[in-house]
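Of the protein chains in this complex, one is absent; all others appear in place.
Each chain gets a letter, A and B, in the order it is written, and its residues are counted from 1.
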Amino acid sequence: MLDISILIASVLASSPPILFAVLGETITEKAGVINLSLDGSLLLTALVGFVVALHTGSVLLGFCGAMAVGALIAWMIAFVSLTLHQPQVATGFVLTLLSRDLAYVLGIPYAHVPGPQVSHTPIPGLFDLPIVGPILFDQNPVVYLSLLAICLVWVYMDKTRPGLNLQGLGQRPAAAFVRGVNVTVMRYVYTLVGGALVGLGGASFSLMVKPGWARPYGIEGTGWIALAIVIFGGWQPIRAALGAYFFVALQTAASLLQSVMPNIPTQLFSTLPFPLMILTLLLVTLGNAEWTNRVLNYLPESMRRFLIRTLKALKTVPPASLGTIFRKE
Amino acid sequence: MKVELRGISKHFGPIRANDGVTLSIESGTLHGLLGENGAGKSTLMKILSGFLSPDRGEILLDGKPIHLHSPAQSIAVGVGMLHQDPLDFSALRVIDNFLLGSPESWWLDRHRNRNRLIELASQFDFRLNPDALLSDLSIGERQQLEIIRLLGLGVRVLILDEPTTAISSQQKEKLFETLRRLTEQGKTVIFVSHKLEEVRSLCSKVSVMAHGKITGEVPMPLPTEELVQMMFGQAVMVGKRCAVPLGDPVLELENVTVSDWRLEVKSLSLEVRAGEVIGLAGLEGSGQHLVLKSCAGLQRPSVGHIRIATQEMTGRPYRDFTKAGVAYMPAGRLEEGLIAGMTLIEHAALIDENPRFFVDWAFAAKTAAQRIEAYNIKGQPGTLVEELSGGNQQRTLLALLPSQSRLLLMEHPTRGLDMESTEYIWKLLLNRTQQGTAILFISSDLDELLDRSDRILIFFEGKVRMMETCGTNLLQLGESIGGKGFE
Partner (left out) sequence: MNNWEIHPSLVLRVFAILLALVFSAFILLILGTSPLDAFALILSGAFGSLAKLAYVMTAWAPLLLCSAGLLVTFAAGVWNIGIEGQIIMGAVFATGLLQLLQDSLSPAAILVLAAFAGLMGGALWGILAGALKLYGNVNEIFGGLGLNFIAGSLTVYLVLGPWKRPGIGSTSGTQPFPPSLWLPAFNGFQVSPIEVLLGLVAMSLVALALRGTHFGLKLRAIGKNLRAAFLKGIPLNQYMLLAFGLCGGLAGLAGWVLVVGTSARHNLFPLISSGYGFLAILVVLLTNLSALWSVPISFFFAVISMGSLQLALQRQLDSSLGGVIQGMLVLLVLVAKGFQSRTLSRRER
């Protein structure tokens, strides 16, 4: 009936947009900066990616263009908050609305216009392996890149010297400063890198997942969820990636459920993954709250211990300096 | 490595934190830097460790002049500082804390560094688990990690800034042993402290600072009296308040134990009566703030009872204390006491004791004007509090205290004020005591403590001693603050 490996393969195939965005924002927030413009950014970069690819005929250039625009938006947030000391949330919020509107305005001539897309490239010899084959080796370069990206980001953060510096940077910039990290410069760098990854995500949508442009655009709302997933992921790449996959799985499940229950209208299914994701997030953050500890005290010992362990495993600790301004004292 | 500081001067606005400081520290010695809070020790050490640049003067390391422009560069040159609260990363593991900032190659070699860490630690008999989370370590252990990290980076001059503030006596002994071993290895150690006894027992030579200058440089051992004189000056001050008529008990602490992450004040019992003034003395972080906060209802004691005017208040929230007539004036003027962005009129409106629905701005303006007059504040009712000078902000804090209180709890009430203002403020405070208010205040000004209090509670590492002011002189007070009589 339902081939599980095909299902997983399709989840993987739909996930690059949100995956790249989540990875990018994890890096940015790890450095201590919030890029609230994700939702609008994804839209605008998707459009730019498509338009550039259309005009140059090269999908690769499309991706590059999208990454450049993503980095530009991120640069604006970095500049206004790190150099001009204005609140990050305000700038990010304005930019998310602005980018979205800009995308729709500039996108008119391109609605429903067919354009280039990423081509399906199964890896010879490996794609017909049982189970693993269709999932990992029967995809397109963007999906391969997304898998690679997770590994790269994880390796960077956990196994390299600059990655370790990044971990310290967002947590305690003063201590990182003492250890030779140029806090402001690195924050700029990581914000730009995060923005470029968001651009990659946007282009993945318009050139692969659902090629083309339309109004309203299918990727709306994804950016906001990505922000939530970064929290769910505890600002760690692997866990965040799992969160992204979980969300895409929810979406896939929703559309599957839809075909099984045709009397229930489609729109309900497409909106359902969003609140479900948020509820999951609540569960994760609730472990931090003070009153949960008090409530737990009323429970019998064994249950309490189990709950505490589960909550502790789910518990996430934000980079302490998120959103704050670093001043050398 | 020999360290020389020549003519170092640094000022912050009108305050001269360091005024032509010249100091020479021989290689392989344990040199103490002694002085009160505000004497200029931390500024000097911040300059030496690269955090600040001096306005004038130069630093020489092994005879070569050097310009230190960042903490990381200082470490690279061989000068490292261990802060009171070590600048480390609580969310990371010990091994990662050790690694962060070291000039490793791109790829982290945790395996090799794990061994290095264990080896360095064993040299000093430290027991550190590389895979433990830093947040699970005690402060003493975090210090140990920071020391071997700095040593691992090739530091030859180690500055320790008040290192014994929050560690157990066992860890302290171990620390001292470590420091002695370091000097045997030829490293230079600068021990910054305000604790007389420790400096005496540990250091071979001591420099004393006061008011931004070096007031003395002496080899150890040296009688405490001379050290105290160098720290606090020659003023011969004797306590004056004797035989003051007192009223009913206002505050009772019964066997109170209160603690925070750093230290614990155990089993304190105290009775304060109406009209009494009690000064809380002691070097920063000795427990006075903890006790004052618990009297205000901001810190719950783990053991014991607090009573305000015979009413049981233990464990009740801050608002109940306020309603019971306790007024608390915090130390951080703009952080905790005043609201930046609001004018004096708005602050006056906020303390309206009988607020109706609408703000009576005319009344608030009148109150503001009255208080400005009464407390001699240089400002207009419409001035924003952040535009006032520090001294005037302090006066504003005092002016905003409720007009009638049973108990006034103040942290450094006259900090930043000149002689005249201090005199004036105390006159007003004395009026209150004559109306029955009891006052508990923290101060680091020994003259003020001797002059104004009936009794002084001296804090040292969480232990408390009571002293009657009448007849006590400055030397005795200074010695006690430095730790004498607390064994």
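In the analysis below, a residue touches a chain if its C-beta (ideal position, glycine included) is under 8 Å from a C-beta of that chain, and two chains touch if they have at least 3 such contacts.
If you're wondering where the values come from, they're calculated on a predicted model, not measured in any experiment.
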| item | value |
| --- | --- |
| Among shown chains, those touching the left-out chain | A, B |
| Sole residue of B:D88, B:E346 or B:D445 that reaches the chain not shown, by the stated touch rule | B:E346 |
| Identified contact with the non-displayed chain, of A:L54, A:M67 or A:V80 | A:V80 |
| Residue among A:L147, A:V189, A:I238 or A:L272 that touches the chain left out of view | A:L272 |
| Touching residues on chain A - with respect to the absent chain | 36, 76, 80, 83-86, 89-91, 93-95, 97-98, 100-109, 215, 221, 224, 227-228, 231, 264-265, 267-268, 271-272, 274-275, 278-279, 281-282, 285-286, 288-291 |
| Chain B residues touching the omitted chain (full complex) | 318-319, 322, 328, 330, 335-342, 346, 349-352, 355-359, 361 |
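Note that in this section only the chains that are shown with their structure count from here on.
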| item | value |
| --- | --- |
| Centre distance in Å when chain A and chain B are each reduced to the mean of their C-alpha atoms | 45 |
| Touching residues on chain B, where the partner in the complex is chain A | 51, 70-72, 75, 87-92, 96, 99-101, 104-108 |
| Residues of chain A touching chain B in the complex | 159-162, 164-165, 167-168, 171-172, 174-181, 317, 320, 329 |
